Each structure stands twice: as structure tokens, then as C-alpha cells.
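The structure appears below as C-alpha cells.
Only a single protein chain was left out; the remaining protein chains are all shown in position.
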């Protein structure tokens, strides 16, 4: 199972987890990213390029399933306006073995940060509104995966 | 929050995840290990040394929270008789930042495999009953963490 | 040449539109020339494209390097570096 979605609706982590649980796979690794209320943030707005975001998530999901032996994979990104503590992104990777589930999950969340066509705009309690700048650190973490042979990650 | 449990009851992953979700932490990484029905397995029995298992999980949880900046940590291991697809182990690590949550989760599940006082007995559909032998691979994965400086993992 | 241009994030905000169809002069043959043409066209463009090195470009859904030619393009998307995930 490969499930990819970009949605304005809230992400139902429990329901997504149930789909992996039903498979009875030996190992499931997950990553949940939530909106942080740092610095008085009251709204995070995520803009996306619909065609490219969907394509980007799909490519990423297929890259992970080529690289590791995965039984099920879920990649869901929320877009639009969100409040602090809302779930922005969910990655779920299931495999018979833990090392593959863990490595795929980490790969997917690192790559998501740079490969997907999304832009964040922050609104603060004092009225400030600012588009988030891309962080150099994210590009370093994502590039790591290009330098490490697939075999040493499993 | 550090929550550690060794229990005969089924692990309620959703309820445990809700506790982390309520914290609104920026990042939560999880690992779920389930009983695999490989080779016709019908029951997995997990025996433990109660005092040492609890102490081992507690030590492990504290080692992770010393090493990474974690907002919440859950470590639950089931013991006793289980059926295929049942959840054996749950690791949940939440942090403001994803790299710490992911690294702590991976560290905890790798270490669990060798540091905790548990023994597995498998019963198969054809009546065979066998105690599982320790795997050399697990010791290699766990030892990794002794060789990598904490700073390079965050 | 008629070309659809879409804008995202602060580029969209500064341009005041999400998408427009423009009639390009024949000498605007590559992405570098397109950004310069938009910057010279009006005040909105001057604001949005004052720092062309901060702009990323996709042609028909594919990320392109800054100087790529426009020949054959149907839709050009202009946006800041992504901050997704």
C-alpha cells in the first residue's frame, strides 16, 4: 500500500495508523510534525503548487519503496491555515523489519523538507506576518541521502 | 513526561499517541513492533525478569533524555502470551525538532533489543515450541550508539 | 508568444495575482530575460523581482535552472525557495 495525500482537512493520525496496524507488519515507524507556537505564532498558512506537490510526494514515496523493502507507506501533508499543535505532516512506513521502517521514515521526512513545493507563512499575535525563509540545515540533511549507499542504510 | 511500562495488557497505541499529541510538540517519532506470523507462528510468549525489565526500561529512557532534548518519551513493552499482529513494543519520542525525536526513537528501539531482560518463546501451528536465540545483528546495531558521539546524532 | 505565468507565496502577494497570461516580446527568450522583463514592466514586478537570485522557476511543472530557454513553454511558475515539510 502506498498512500499519498495533500489535504486542507485535519490529518487523522489514528485512522492512518489503523490502516498500517491492520496489515500486521512487523515494524511501523512514524513521524508526526506539528505546528509550533514559538514566538507567539497564531497561524501557519501553507501554500502549495498543487500539481508539483502531489507529484513530489508521489516521487518521494516511490523513491523510498525502491530503496527499502516496505509493506506499507503513508505520506500526508496538510495545506492551508493551521493553528499551533495541529499536525502538518505524517509519515508512516511499515516493513517486516525495523531498520527498513526507521530508515525510510527518516529519509522521507528529511526529503520532504526540500523536495516538496510548499511555502509557509507565519502570523503572530502582534500582527506580524512573514513568509518563512528556506533553511540551509534542511538541505544538508536531505543531501546526506545522496551520499550514503542504500545498502548501508538498511 | 517520561512514561515507562511493562504490561500483560494490550498496548493502546492511540491512547499513548494522544498523550504526546496533547503536548503539541513540534515533532513525534514512533516505533511500533508487532508479532510476525512467520513460519506458521500462532503464539509468542514473552517472559521477563520483572525487576530488571522495569529498571532496564527506566535506565534506557533516562539515557535517551540525557542524550537528546526530549519533551516527552514513552516506552511500553508487552509481556506474556501474544498472537500474530499484536503490538509487542511501542516507542514514542517527542521533541521541538525532528532530528532529536527521530534519533531518540531509533536509539531506544535498537537498545531495547539487547538491554532489556526479555525472552521470547514461539509456538507454531504444527505444535513446535522453541525459545528464540539472541541475534548477533541486534548487538551490532545497539553497539553503534556507543561509538557515535552524541553531538553527531542530533 | 503567449505564456501563462503563475506566482506563489510572497511573489504572488507582491504581484497581486496568482496567475496571468502574458504576451512576451520575441527577445524575451529565456528565464533570466523573463525575470528582467517582469521587473521592468511595472511597480509590482519591480518589487517582486528586485532580487532575481531569490526566485525559483518551474516550466510546465519541472524545476529549471535560472537561464533555461523558454521555447516550447506553456506555463511558467515563479516562486521563492520552498519551505515545506
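Order as written gives the chain letters A, B and C; numbering starts at 1 within each chain.
In this text, contacts are C-beta pairs under 8 Å (C-beta built on N, C-alpha and C of every residue); 3 or more make two chains touch, one makes a residue touch a chain.
This structure is a prediction, so every number in the text was calculated from the model and none was measured.
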Inset, instruction - Using the contact definition given at the top, list the shown chains touched by the missing chain. - result: B
Inset, instruction - Would you indicate which residue among B:1, B:19 or B:55 is in contact with the undisplayed chain? - result: B:55
Inset, instruction - Among B:20, B:34, B:98 or B:113, choose the residue that contacts the chain missing from this document, as touch is defined above. - result: B:113
Legend entry - Missing-partner contacts on chain B, residue numbers: 33, 46-49, 51-53, 55, 77, 88-89, 109, 112-114, 116-121, 131-135, 138
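Everything below uses one rule, namely that only the chains that are shown with their structure count from here on.
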Legend entry - Least hop count linking chain B to chain C through chains in contact: 2
Inset, instruction - List the centre-to-centre spacing of chain A and chain B in whole Å, with centres computed as mean CA coordinates. - result: 23
Legend entry - Multi-partner residues of chain B (at least 2 other chains): none
Inset, instruction - Give the residues of chain C that touch two or more other chains, as numbers and ranges in rising order. - result: none
